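This structure is in structure tokens; I'll ask about it shortly.
One chain of protein is taken out of this complex; the other chains stay put.
Order of writing sets the labels: A and B. Residues in every chain begin at 1.
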Amino acid sequence: MSAGMPTLKDAIEAISALRRHGGRVHCLTNDVAQAFTANVLLACGAAPSMTSSPREVATFTAGAGSLSVNLGTLQTERMEAIRIAVSAARQHNVPFVLDPVKADISPPRLAFARDILGGGPAILRVNASEAEALGAGRESQLAPCMAVTGEIDRISTSEGTLTVANGTPLMDRVTAVGCAQGAVMAALLIHSETPAQAALAAILWFAIAGESAAGTAGGPGSFAANFIDRLYDLPLTSIEERASIR
Amino acid sequence: MSAGMPTLKDAIEAISALRRHGGRVHCLTNDVAQAFTANVLLACGAAPSMTSSPREVATFTAGAGSLSVNLGTLQTERMEAIRIAVSAARQHNVPFVLDPVKADISPPRLAFARDILGGGPAILRVNASEAEALGAGRESQLAPCMAVTGEIDRISTSEGTLTVANGTPLMDRVTAVGCAQGAVMAALLIHSETPAQAALAAILWFAIAGESAAGTAGGPGSFAANFIDRLYDLPLTSIEERASIR
Partner (left out) sequence: MSAGMPTLKDAIEAISALRRHGGRVHCLTNDVAQAFTANVLLACGAAPSMTSSPREVATFTAGAGSLSVNLGTLQTERMEAIRIAVSAARQHNVPFVLDPVKADISPPRLAFARDILGGGPAILRVNASEAEALGAGRESQLAPCMAVTGEIDRISTSEGTLTVANGTPLMDRVTAVGCAQGAVMAALLIHSETPAQAALAAILWFAIAGESAAGTAGGPGSFAANFIDRLYDLPLTSIEERASIR
């Protein structure tokens, strides 16, 4: 773990604070992920609001604790709503997380992702292909905190890098787990001193809740329900015991 | 319980009739709630139709047993669809339920809710803040039946008021439970003599199925599945035994 990076203790404090104090996250996410994301936020102690109507999104964002922006399923009205929300977030100092899902596959999505990156997300959540498409490299940090997810998750800031080696393959068999993680990073921003603290907390919470949920799952259907149950009640001591951070 | 208000027996008869005879409810609900609402209606014995396409919604509404209108996530096309559906409902005597979710937070949603209230819903389903924003008071009854939900649910008509004190906090940890309840009120309108009978039946069914589901739930994920199971098979005698109506 690099100096200046968040510690396991920091991560646990953010989780504990979210569970105790809550906070509202406004989510502009793809329509496949909406219901699961709302349920994950509720299980984690946060309050979701989800409207993607351009006529409403500024009000909902201005009063939120944080904003989560996910670029799947870019309907025209949702793109307009995202621009309005990011602008409202800047104006009202509402921090936001950007997840440019599959921007590596779709050129218009990549162009739009670059635009929204200009709005200054606190956390950019990507996988390796998306990071490469956006031009991230060893030397270029595209946001104060980048969370590059994969078999090993990697968090980087200008202060350094750390990795987390927890999780279960069943998480890849349930749609929207990654999208929901971006929203939980946003919820944790409300209770974190740095974006990297929120990113680390969300990654550990998901990975270790996933490990625990997989233990009693009969497949991806029961895993999804178990996973939400464990986000809700996972003991902080389990995170302490199982966290594999470097 | 005030004279002229529905009784526990009336509520149970409506539930029993819906389970035996079914009926189609056309639902214009927010996109977060759509799948859960459809699954809840199916578990309750009703048949959902869900399209929010303006070019189709008049046909689907005209032939439905009832209509459920929920104002979350107001995209332009959905607003147009709601206006068309409410107009078709009036023309064909299809009763409808209005749930103006979070109209207290968003001024354009509040204005739209007032418009749709003018269309004459049989039941207005609100929480206390939404009711206040819409101008409801002790003296003003905004619809033939108002169902004001909260820790204690309150049903009021020009005949009087009654309250239900059942339920479980886990219901607040699953998204769209309230939205789905509005749709079940609509389904029960098909088999009720008064709107208040449908509202009471839906409130009791949800609250007592929720209590039963919570008993075996490991958290909000398994609760959501259990809750649908209990809506499906909750014995009517459980409702009789546990109902706390005043």
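In this section, contacts are C-beta pairs under 8 Å (C-beta built on N, C-alpha and C of every residue); 3 or more make two chains touch, one makes a residue touch a chain.
In this text, all values refer to a predicted model and were calculated from it rather than measured experimentally.
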item	value
Residue in contact with the excluded chain [from B:Ala43, B:Val69 or B:Ile208]	B:Ala43
Missing-chain contacts mapped onto chain A	30-33, 35-36, 72-76, 102, 105-109, 172-176, 217-222, 224-225
Absent-chain interface as seen on chain B, which is shown	31, 34-35, 38-39, 42-43, 48-53, 55-56, 59-60, 63, 77, 224-233
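By our rule, only the chains that are shown with their structure count from here on.
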item	value
CA centroid of chain A to CA centroid of chain B, Å	33
